[in-house]
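Take a look at the structure below.
A single protein chain has been omitted; all remaining protein chains appear in their positions.
The first chain written gets the first letter, and so on, giving A and B; residue counts start at 1 in each chain.
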Amino acid sequence: MTKLRSLPGYALLAFWALFSLFPLYFMVVSATNTSKDVLASRMLPGTALLENISVLFSTQNVVGAMTNSFLIAVGTTVLALAVCSIAGYGFEVYHSRGKDIVMAILLLAMMIPFAATMIPLFQLFARVGMVNSLWAVVIPMISTPFLILLFRQASRSFPHDIIEAARIDGLREFSIFARIYVPTMRSTFAAAAVITFMMAWNNFLWPKVILVNNSILTMPMLTANISAGYVTDYGVLMLAVLLSSLPTMIVFFLLQRQFAQGITGAVK
Amino acid sequence: MTPVASDAKTRTKTPRRNDPPPLPNYIGNRKPWLNNTRRRSLTGWGFLLPAALLILFMSFIPMAQAFVLSLQTGRGTRLDFADPLWYNYQRLLSDEIFKLTLTNTFIYLIIQVPLMLTLALVLANLLNNPKLKFKALWRTAIFLPCAVSLVSYSLVFRTLFAGDGFVNDMLTGIGAIDSPINWLGQADTARFVIILGLLWRWTGYNMVFYLAALQNIDHSSIEAARMDGANAFQTFWYVTVPQLKPMIVLTAILSINGTLQLFDESWALTRGGPAYQTMSMAHYLYEVSFQKNPNFGYAAAISYVILMLVAILSFIQMKVGDKRD
Partner (left out) sequence: MKSSAKLAAALTLTLPLALTLSACGSGGEAGGEGDGDNKLTVWTWDPAFNIYAMEEAEKVYQQDNPDFELEIVEVPWDDLQTKLTTIAQSQAFSELPDIFLMQNNAFQKNGLNYPDLFSDFSDSDIDFSEFPESVVEYSTIDDINYGVPFDAGTAVTALRTDVLEQAGYTVDDFTDITWEQYLTIGKDVLAKTGQPLLSGQAGSADIPMMMLQSAGASLFDDEGNPTIVDNEALEAAIDVYTQLVDAGVLIEVNSWDEYIGTIVNSNVGGTINGIWIVGSIQTAEDQAGKWGITNLPKLDTISGATNYSANGGSSWAISSNADVDLASDFLAATFAGSTELYDTILPKAGAVANWIPAGDSDVYNEPIDFFGGQPIFADVVAFGPEVPSNNTGAYYYEARDAVSTAMTQIMGGTDTATALGEAQANVEFAME
């Protein structure tokens, strides 16, 4: 069995892990420092954490923003997984030249910078009176060519003979998808869930634009508010940012075993 | 085969024993249009429908509108069709700032993407080893950067790379440099900071894709290679990587797309400075739309140039890498 050639492997992992964590350490430490100390690049934890917390929660609606961001992220993730997984499955399992062409066309949709389509999209939602609603934030983010592509590529390694076997056993097409494909491709779903959650949570531009009267705030919008004053309290800002980053970290932590574990015998 | 209710109604003749049983919706002598193959095919298209419809309305229609915009000139809402129609595209050719942003974006693409993907691949492979200790720890540590919000990571990087920031302190401390480097004030070093930021932030992200893909490949092939005497590198290169091809193509396309459309880092880390030397095309597009005197036609033209570049490169990628076996 593969013995890990210990040193180079561990060394690279350790180096990259440290490199990844260091700026985060700075962020955490800064959340406990005063603004002045943060600007002086202070590396040690300070005593201003409680003060920063009280300033943050009294000047901004943190709970509201967290809730909104959460609703948006979970909503987007669930819907996106549903819609894009069946699409990716469809592209791969029912493969045809026609579908390849359609895929290529759909891919084009993700190649245009968002700033260019932002205003026509806003106009669309304004016309149907959906500006300032959470649905308007979620809907454009559900179907992304990238997720579809992910599922399609992942499906390439899904053995087609299983599908044939299931058909012979009399299963309907959608049942094959639901009962065989979904449990087998758990790792892909988990990875897709993490990625989508993260993207939906951190999405800044579109929510800012469509939630035009700021009656609903998301966490990225809240942190932008903090950094936009004449006087910025950098300690409070770092705290806000830390809070903003926690949910994604938690989701990742919960799901990581899913996409790192193997296929568990759904196939025989 | 499960008998279906319609059988009772439609079966008019007793089938001969050697004939294959009739299809459930067999009406008289005629073969039904909706046979299994066709039904399957329709279902296949049906699977795509929700996603495709959403993309049509959320992306394609705005894109079409943006294209029409790109053929118009004027400021604010006073837009008229340009004369000639491709005026904005022509104007791009003589726009010094745009050319600079084009160069910058390509520099990021050529240097950062291959580095990042290779690193992510190697790291994922290392993490996939069952004998590795503290797996969850490494995985979490490496993924965390992409969980962090944009505002924070740019502030952190700016502070760390400031004139009197940590990086300079450390480098002078160990004697690597004599005087502090003005990281964000010079073009080359500023671009380096952006590339470093991109690597920091997105390597873990791609690693996640590769980890998922690695789980889907057949371990027996690796075992077999090992038993044939291949070492770690050979196994990796000749056995693992080819099986990961679909995922590699995916991440390559995504990274090309992401980098050519780069906005966040240029906006938050360096503000495009110094003097536009690190500004990306998408950032310039945003400036032209919202910060300068709004010239939406021109901005739309820029976006289409980006689209064409991404499309061409992705197309090449798929042709080269994505063979179906």
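The rule we apply is simple: contacts are C-beta pairs under 8 Å (C-beta built on N, C-alpha and C of every residue); 3 or more make two chains touch, one makes a residue touch a chain.
No experiment lies behind these values; they were computed from the predicted model shown.
Screening A:L106, A:I119 or A:A154 for touch with the missing chain picks out A:I119. Note on the undisplayed chain: of the listed residues A:L12, A:I53 or A:L134, the one touching it is A:L134. Among A:N68, A:T117 or A:S155, the one in contact with the hidden chain is A:N68. Touch with the chain that is not drawn comes from one residue among B:L184, B:M207, B:L244 or B:A282, which is B:L184.
Of the listed positions A:L13, A:I216 or A:L242, the one in contact with the omitted chain in the full complex is A:I216.
Listed here are the chain A residues that touch the chain not shown: 35-36, 39-40, 59, 68, 71, 74-75, 78-79, 82, 118-119, 122-123, 126, 129-136, 138, 178-179, 182-183, 208-209, 212-216, 221, 224-225, 227-234. What chain B contributes to its contact with the hidden chain is residues 75-78, 91, 94-97, 155, 158-159, 162-164, 182-185, 271, 273-276, 289-294, 296.
The criterion applied here is as follows: only the chains that are shown with their structure count from here on.
Of all the residues in chain B, the ones that touch chain A in their complex are 1-2, 40-41, 43-48, 50-52, 54-55, 57-63, 65-66, 119, 122-123, 126-132, 135-153, 155-157, 159-160, 162, 164-166, 169, 200, 203-205, 208-209, 211-213, 215-217, 219, 222-223, 226, 232, 235, 243, 246-247, 249-250, 253-254, 257, 261, 263, 281-282, 285-286, 289, 296, 299-300, 302-304, 306-307, 310-311, 314-315, 324. Those residues of chain A lying in contact with chain B across their complex are 1-5, 9, 12-13, 16-21, 23-24, 26-27, 30, 38-39, 41, 43, 83-84, 86-87, 89-91, 93-96, 99, 102, 104, 106-121, 124, 139-140, 142-143, 145-146, 148-150, 153-154, 156-158, 170, 173-174, 177, 185, 187-188, 190-191, 194-195, 198, 202, 204, 219-220, 223-224, 227, 234, 237-238, 241-242, 244-245, 248-249, 252-253, 256-257, 259-263.
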